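Before any comments, here is the structure.
Removed from the display is one protein chain of the complex; every other protein chain stays in position.
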Amino acid sequence: MRGAPAVSAYLPILVLGLVSFGFAVFSVVAGALTGPKRYNRARLAAYECGIEPTPQPAGGGRFPVKYYLTAMLFIVFDIEIVFLYPWAVTFDRLALFGLIEMVLFIATVLVAYAYVWRRGGLEWDN
Amino acid sequence: MSPAAYLALAAVLFSLGCTGVLLRRNAIVMFMSVELMLNAANLALVTASRMHGNLDGQVFAFFSMTVAAAEVVVGLAIIVQIFRSRRSASIDDASLLKL
Amino acid sequence: MTASPALLVAVPLLSAAVLLLTGRRSDRWGHWLGCAAAVGSFLIALNLVLSLAKQPHESREISQTVWTWISVGGFNVDVTFTVDPLSAVFILLITGVGSLIHIYSVGYMEHDDNRRRFFGYLNLFVAAMLTLVLANNLLLLYVGWEGVGLASYLLIGFWQHKPSAASAANKAFIVNRVGDFGLSIAVMLTFVTFGSVAFPEVFAAADKASSTTITWIGLALLLAACGKSAQFPLQSWLLDAMEGPTPVSALIHAATMVTAGVYLVARCHPIFDLSATARGAVVAVGAITLLMGAVIGIAKDDIKKALAGSTMSQIGYMMLAVGLGPIGYIWAIFHLLTHGFFKAGMFLGAGSVMHGMNDEVNMRRYGALRTAMAVTFGTFAIGYLAIIGVPPFAGFWSKDEIIKVAFEHSWVAGGAALLGAAITAYYMTRVMLMTFFGKARWADDAHPHESPAVMTIPLVVLAALSAVGGWALLHVVNLETWLEPVLGHGEGELPFSSSLLLPLTLAVVALGVAAAWKVYGAGADIPVSAPRGSWFIRAARADLGGDLFNEKVLMQPGQRLTATLVRVDDSVVDGAVRGIGGFTTALSARLRQAQNGFARSYALVMVIGAVIVALALAMVRFA
Partner (left out) sequence: MGVQLPFPTPQIEYSLLLPVLVILGAAVVSVLIEAVAAESLRRTLQPLLAFGSLAIALAGCVGLWDQRQVVAQGALVVDGPTVILQGTLLILAVLGALLMMESRVDPAGDPFAARASTIPGSADERGFGARRQTEVWPLFLFAVGGMLMFPAANDLLTAFIALEVFSLPLYLLTGMARRRRLLSQEAALKYFVLGAFSSAVFLFGSALIYAATGSLDFAGIADAVSADPTSGLLLSAGVALLLAGMLFKVGAAPFHQWSPDVYQGAPTALTAFMSAATKVAAFGALLRVMFVALGGAAWDWQPAVAVIAGLSMLVGAITAVVQSDIKRVLAYSSVAHAGFILTGVLAASPKGLSGSLVYLVAYGFVTLAAFGLLTVVRSPAGEATDVQQWAGLAKKSPVTASVFSLLLLTMAGLPLTSGFTAKFAAWSAAWGGWQTGVVVIGAVSSTIAAAFYLRIIVSMWFSEGDDAVVVALPGLGTRTVVGVGVASAVVFGVAPQLLLGLVDGVGVFLR
């Protein structure tokens, strides 16, 4: 579609991809070569569920939702970045309009943050 | 490389995700399959954006990532909740509602 | 002063609303309010008809537009009530016979806790029936049509503690839906063809429409008429409808509602005039039903069901007559009126008998009641003479004319009508003999007694009408001339000398009476439990397979379709998913036996749906 300049523009990404691929291969190979080789139940356990579905006392105790909360918090900020970044790139051209909109956006995200905070989502030892 | 190939890849990913939803019975894996479908759509959007030389598709991809994230939050909340009630994340166990 | 047609509908409607909404508070006086509303609307009807009579003969009409119901673009539907000579006779019949039956019900329903509600429903029925006949467009007629259906439905199931009553109500409803479907199709076809549903506009434009369309409209109207008037093949509900209280059978299932089909055909006669096919179908339906109903009447031991068979048969006569075209319309309406008198009288008579016999309906448990219930016997006997067509009673005048015009139409139609007259004479004589003559076969605890005056007075009035009503309508009111502006007039030619007809008819009737006398007459021994009877009687007891038809043609395909859909949902889709998944745990196995509720199978169906959509798109695009 676009010819040579476009391709060259994507070259760094290609390089980055190669490097990361190489790193991944290296880690796996290195781990296999150097690590101890012991097989036990834990290694063969189902992986896909994430959390082992162990039985809990009848009537239900508390379930450790900390990981889940952490993930949610991560998402709150993750989303912020997704939109902050393009805004930062075109910040000068969007001028005041962009700034106001972005403040509104961040305020909205902060509301969510405040909600999590007030509801005890940030207290790890609970 | 022709953009059509990327679209084809997107279609393959979408179909894989679709198959995953139909075949896996773990709600979380089903949900991951849905995410795969969303990402297939993202790939298609970005490819098309490149094909047509406008940014709409890329913007859409940003938004769909956001939505996917929100969906994760909601989805995990529901799945974790039902898992705690039933000790099972199998979607098929959740079939009290019928005829 | 001319009363307003809308008031005619409003009075019973308001009364129904009061009765149904005030609850127990109106228990003490509710039935009298109901009667007052009926009598009041009768007076209004009388006023309207008298005013109508003062107008010039050719253009008699009183119209009142209450409001414009729908107005979209050039399409208007007004709520307009029109009194013309045709609807005039109907409003008199409905409110007149209706009033008598209301009064009778005060006595008949005296011991029922829900008498007030009963009167509410009756008033509702009267209002709906008046709407039906006063409507000047098909859509408003449809409203009335559904309204009488609803009221009939509520009244058939009135004694809800009897399971048979509830199931009869259901059956009436379901069978009637088929008819209503016909009417809705007719309304839609009319709307599309003429861009209007108002009778004057439709009839004025009828001859410009294609003959195929007209035939389809006619057939759809016939389907509707068959449902409401219990005509073949939708006749079976009427016999079960006898589960309702007897006044209901008299008012709705003999005198008024079931004749709505005849009214519909007569009202839409410009459509039928244009389609020989549709008219032929009407004649066929009428002829078949008149014989079928008569045969069913022979076999029933339940007095009300015997009378119901007779009603079917008599409406068959009317259908036959309206199918004959201009030569028959007037006689159909004439017979409708006389039938309204004598059949309502006989039903009320039957109710009076039941009232005195602890609600026994089996005629094999009657016998020798003529002395115990003299008034009932006398009035019933007059009705009997009227229905079998003994001159000068009412039925004679109307039935004789129908047989005449049937012969003018064809030998087959005439033959059927004549044969029907013979069978009618037979089964009515049977009813008469089994009930009032012979030996008493009463149950041990039966102490027959005459009914109170509030019940016998309506009987006497109806008997009087049955006796002289036919002659009076023909020679005093001059019904023929009265209806002519609406229904037109036709002259036919008998294939044989007209002087032969009367002796022939009377001979046939005498034959029927004699045959019944021989079997059930003096000294005949009537077993209390019914003998097995010949195949013919057994078939007739089974309503000549009416239910079988319903089951095979109407219900089973529906049930099968439902079952199939559920099965596809349950087994095919889920089964496929299950096969792929291969689950093992006991819990899910148990849940899977129930075979539904799986989100993944829903997803699969969605995918299939998407494929269907894609295929449909692709078919257009790439085909």
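Descriptive notes on the structure:
The chains carry the letters A, B and C, assigned in the order they are written, with residues numbered from 1 in each.
Criterion: a contact is a pair of C-beta atoms (placed from the backbone, for glycine too) under 8 Å apart; a residue touches a chain by one contact, two chains touch by 3 or more.
These numbers were taken from a predicted model, which means no experiment stands behind them.
The missing chain, though absent from the view, touches A, B, C when the full complex is examined.
Checked against the hidden chain, the listed residues C:S184, C:T277, C:N362 or C:S410 yield one contact partner: C:S184.
Contact residues of chain B toward the unshown chain are 7, 10, 14, 17, 21, 27, 30-31, 34, 37-38, 40-42, 44-45, 47-49, 51-57, 59-60, 63-64, 67, 70-71, 74-75, 77-79, 81-82, 84-86, 91, 94-99.
Counting over the whole complex, chain A has residues 2, 5-6, 9, 59-60, 62, 65, 90, 93-95, 97-98, 108, 111-112, 114-115, 117-119 touching the chain that is not drawn.
Against the chain not displayed here, chain C makes contact via residues 20, 23, 67-72, 139, 142-143, 146, 154, 157, 160-161, 165-166, 169-170, 173-174, 177-178, 180-181, 184-185, 188, 191-192, 558, 561-562, 565-566, 569, 597, 599, 601-603, 605-606, 608-610, 612-614, 616-621.
The criterion applied here is as follows: only the chains that are shown with their structure count from here on.
Shown here, the protein chains touch in a chain-like sequence that does not close on itself.
Distance between chain centres (mean CA atoms), chain A to chain C: 74 Å.
Centroid to centroid, with C-alpha atoms defining each point, chain B and chain C lie 61 Å apart.
With centres defined as mean CA coordinates, chain B is found 16 Å away from chain A.
Chain A has no residue in contact with two or more other chains.
Shared interface positions of chain C, defined as residues touching 2 or more other chains, are absent. Those residues of chain B that touch chain C in the complex are listed here as 18, 21-23, 25, 30, 90-99. Those residues of chain C that touch chain B in the complex are listed here as 566, 577, 580-581, 583, 585, 587-588, 591-592, 594-600, 603-604, 607. Interface of chain B with chain A (complex): residues 3, 26, 28-29, 50-51, 53, 62, 65-66, 69-70, 72-73, 76-77, 80, 83-85, 87-89.
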